[in-house]
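Every protein chain of the complex appears in place save one, which is left out.
Chains: A, B and C, in written order; residue numbering restarts at 1 for each.
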Amino acid sequence: MEAMELIGVWIGIALTLGLYSFLYKDNPVFKFCEHVFVGVGTGYMLIYLAIEVVWPKLLLPLLHLFQWDVVPWLGGLFGKTWKVPSTPLEDLETWWLLVPTFFSLFMLVRFIPKVVWLSRWSFAFIVGYTAGNSIYASAQGQLFPQAQATLEPLWPPDAAWGASLNAVIVLAGVLSVLIYFFFSIEHKGGSPGLARSRYILLGVGGLAALAAIWVSMSHPEPEWDRARGAMIIVSLLSILIGFVVCREKHGGIYAISRLGIFFLMIAFGAAFGYTVMARESLLIGRVMELERCAHKPAGFATLILLPLIVGLIAFLETRQPKTPPTQA
Amino acid sequence: MALAQGLVKPEGFEVKDRPDDGGRWLVVVWRESPSDAPGAKYVLFGSTSEGGPWTQVAEVDSKAPEGFQNSNPKMFWLADLFEQAKHRHYLEIRSIPHPTKANHSIPLWNASSRSTGPKRSYYFRLEMVRESTGERLVVGSGDAQPIANLWDSSKSTIFLGCVGFCALVLTMIRRARKNPDMFVRRIPGLDAVDEAIGRATEMGKPVLYLNGLLGMESISTIASTSILGRLARRIAQYDSQILVPCYDPVVLPICQEIVREAYLDAGRPDAFREESIYFLSNDQFSYVAAVDGIMMRDKPAANFYMGYYYAESLLLAETGAATGAIQIAGTDSVTQLPFFIAACDYTLIGEELYAASAYLSRDPMQLGSLKGLDYGKAVLIAMLLVGTLLVSFELDFVRKLFATF
Amino acid sequence: MSQETKRPIARWVIFLLVALAAVIPYLMKFELPELPAEVVDALYKEVEALPEGTPVLISFDFDPGAEAELDPMARAILRQCFRKKLRVINLSLYMPQAVPLMQGVIRDISKEYEGRVTKGTDYVVVGFSPAAQASINGMGEDFYSVFPRDMDDRPLKGMPVMKGISTLKDFGLVIDLAAGSLPDYWLVFGQSKHHFKMGLGCTAVMATDYYPYLQSKQLVGMIGGMSAGYRYEKLVGIPGPAGSAMRSLSVIHLLIVALVIVGNIVYFAQRRR
Partner (left out) sequence: MRFFKRTIPLALTFVIGVVFFLQPFSPHPFSGKLLELFSNWVAIVASVSLVLGLGSLFLVHLGKIRKQGAGWGYSAVLLSCFFWISVAGFWPMKVDDPQHEGQTIWKIGGDGVIESHYFWIYWNVYRPCGATMFSILGFFIASAAFRAFRARSLEATLLLVSAVIIMVGNIPWGFEWGGGLAGSLKGVNWLPDFTKAQTLGPDIRDWVLTVPNMAAKRAILFGVVLGGIATSLRIIFGIERSYLGGGRD
């Protein structure tokens, strides 16, 4: 391993262990590492954007436009696109670049209090574009296709009863969650008319069950299978909702919005399980890195640095008198 | 069958501009013929002038499954709705092979879209061929100009949907300005707030209130501050104590102002202590560590987490639960909601936070948007319900209303 | 609640358990069985079905904070693409921090396939562009207006790898490897307007949010999180980092399930008293 590479590995491991000291508590070592992280991240991003985006996309074409070959030394120093081509551009589009140039300049004056309002023009420009463009896009990309995908037949032809059940569950889930987030009607309590919804639901369920029995007695032909399936699902669902969720005093809307909550909780549970996996994956990623650097090629970095960092924190702990965290 | 009697000429041959595009396509449409069968082909010739030279543009089998499209969903979606346009043959043409140069083709274009040159017409002739018998039949010929359209009519449904919804929201905001007493359902979480404050008063412990990690430009922070106002008033009435450690320096003075006003409203301006609303840290992990320290030291009886949170939600909720405080959270950060729900006694989920804020603040903008959204949702619910029933009875046209191209 | 019941087990014991569950299974090298997942298989099949030479766009939209999760997927997908001789166009729209990670993965995998793939014909790294919404809109109209040159500063137009590509429509498949809101942008401003096939590789935190798009067929498949990355590695058939991580991950999952259950038992026992 080269010297630079080795130094890099040691720095990386030291920072990793320093950040993990947060497990003990918020301490100076952790704070130090955190600020190094923020400082380096900000600097990295700033430099990258300035050199790889602002320069080639804005400044270079501008120099181009005015044929200012003012920076031959810069071109010589940096090679690549830093050199300003000697032929001018006739293209009208380059002249258009003056528009973003002005808006960028307006952004720059944000640091001058007297004309800070000029930066509003630039914000207005960006925000207007973003807002206008996203109305159509989210309608076309999310609202309409998602609505279309929800419109699935409840008793799909040539499908098992499972598919039918899933279709019903999906529809019930989408609608009940939408109703849960519906704020213009009272959910709990409800109107007296709705309070009887439990009986209505049970009645509907019973009728559907009777119809299903009648259909299976009188029409045993396979083409009636789907109708029968639909009736059974409807009856099961309404009886289930009627018994389990619907309380007389609350009414039907409450039952539906309660069903919505259940769906939400299952979804949040899934998100919960996946978030656990995400965090643990990152942890294992670091464990793999620490293990890699605990061997000879990396100079046993992990093994040596671990006691060092622990010692450093212990040392700082003994030196610092017990002060409560900053409070105004 | 028609096989023995020679080829039957298909009806309705037409060359036309492909509608709803930028002017680079033409289409050729004709009806099915009774003699469409494997082995019977359609051959299309094209030219840039009426007299030729003609070059072969396409050769398609009349029964080939994917030899050519017989329906363009975008072009015929309206016609398909009413089942008028079935049994049609259809070819889209973007270019004509060059008559002299091999492997070159002349792309169709609408000259006006490029601002130079005259508009051009393109000429086509369709023939039907059966190779086994050597029969040949000219179906028809015609010409057309590609046109760059200004309006894409296939997107009309989306346009109507957007405009309708926008009108709804704007109307509701206007109505909310005139009459801010619009009905919003009771948010159960807000009842829990009073309960928690009552308990804090009994125990003689402070109440901790966090605003989330975003600045004042975020809707969740705005919502959080309006809930803070109501909460502070109740606390002033109960003569309890509130702690608001802030993350964002801009949010801090606003919170101070809101709490001061609330104490004034409650008639207890003397009890207001500005130093209980303070700036803690502008750094995610340090902020959490400091808040956790407050929880462990001061043991607040109730913790409120309202606003937008990131990964720190977990640490906050965990420490709060360990101190035995009543915890009420409200956030629109979907990824953090599970942790709050699992560790808090009550959680305002997503839009409930906005609704609670609109309910408390009666701000016409928030209230109007909430109502507009509600009615939008009502329309959506009705459409989904009715649509699913129609689709279940194999009336597929409703799905086409939501088609996007 | 009394003082001593608040902390039945000290925090550091749990931390230690997690650390052990992460380290020990990782050091023990044992084989894990398959872990089927519908949506992962769907993406794999989609890539397999592409004919040789199809242009595939891969957007690397993750920073080091999610590298552990997304790096294995990126490697597996690139291997599959190179093996199938697809043309791979790589870019990043998320933040500049993603760029070195992208370059690192591509350098490694192209070295593995040295002699079989060449830069400029089989793959290219076109770089980074900020403002995702505007960039995707721009690429939808003219790819080269957003990315005129590749990262080596060679003009993109006319490169063999870019043959036949002028807008986003021309890609056979777009795969977004994302740790932020970028998939939303790709779906809303890219896929829905230009109707290309789109696959997604994402962190586990985001994974559950994209099932509606899978059902509506706006996404052809998804690799969500480490377990799905492990599945993809198995499908591609070349062992990678997810395989070794999965050993620890399984044990930690069991540990956390156990902690939740024990914690609740303690809670209910306390409440009864």
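The rule is simple: contacts are C-beta pairs under 8 Å (C-beta built on N, C-alpha and C of every residue); 3 or more make two chains touch, one makes a residue touch a chain.
Since this is a predicted model, take the numbers as computed values, not measurements.
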{"item": "Absent-chain contact - pick from C:P55, C:P72 or C:P130", "value": "C:P130"}
{"item": "Subunit C residues that touch the omitted chain in the full complex", "value": "7, 9, 11, 14-15, 17-19, 22, 32-39, 63-65, 67-68, 97, 99-101, 103-104, 107, 125, 127, 129-131, 133-135, 137-138, 140-142, 145-146, 150-153, 193, 208-209, 211-212, 214-215, 225, 227, 230, 246, 249-250, 252-257, 259-264, 267-268"}
{"item": "Interface with the unshown chain - residue positions in subunit B", "value": "20-23, 113-114, 148-152, 155, 158-159, 162, 165-166, 169-170, 173, 216-217, 219, 250, 285, 311, 314-315, 317-318, 320-322, 334, 338-339, 341-343, 345, 350-351, 354, 365, 369, 372-373, 376-377, 380"}
{"item": "Contact footprint on subunit A, counting only the chain that is left out", "value": "4-5, 7-9, 11-13, 15-16, 19-20, 22-23, 31-54, 57-58, 77-80, 82, 93, 96, 99-100, 103-104, 107-108, 110-111, 117, 119-140, 142-143, 146-147, 150, 166, 169-178, 181, 260-270, 272-277, 279-280, 282-286, 289, 326"}
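By our rule, only the chains that are shown with their structure count from here on.
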{"item": "More contacts between chains, B-C or A-C", "value": "A-C"}
{"item": "Interchain centroid distance [CA atoms averaged], subunit A/subunit C, Å", "value": "14"}
{"item": "Whole-Å gap between the CA centroids of subunit B and subunit C", "value": "24"}
{"item": "Contacts with 2+ other chains: residues of subunit C", "value": "192, 205, 209"}
{"item": "For subunit A, residues that touch 2 or more chains besides their own", "value": "140-141, 145, 148, 271, 275"}
{"item": "Interfacial residue positions of subunit A with respect to subunit B in the complex", "value": "22, 25-26, 30-31, 34, 38, 135-136, 139-141, 143-145, 147-148, 150-155, 171, 174-175, 178-179, 181-188, 230, 264-265, 268-269, 271-272, 275, 324-328"}
{"item": "Parts of subunit C lying in touch with subunit A, wherever the complex brings them together", "value": "12, 15, 18, 22-23, 26-27, 65-69, 95-97, 99, 127-130, 133-134, 137, 149, 153, 187-189, 191-193, 203-205, 207-209, 212, 215-218, 224-227, 241, 244-245, 248-249, 252-253, 256"}
{"item": "Subunit B to subunit A touching residues, read off their complex", "value": "155, 157-158, 161-162, 166, 183-186, 188, 275, 278-281, 283, 285-286, 289-290, 293-294, 297, 334-335, 337-339, 341-342, 349-352, 355, 370-371, 374-375, 377-378, 380-381, 383-385, 387-389, 391-392, 394, 398-399, 402-404"}
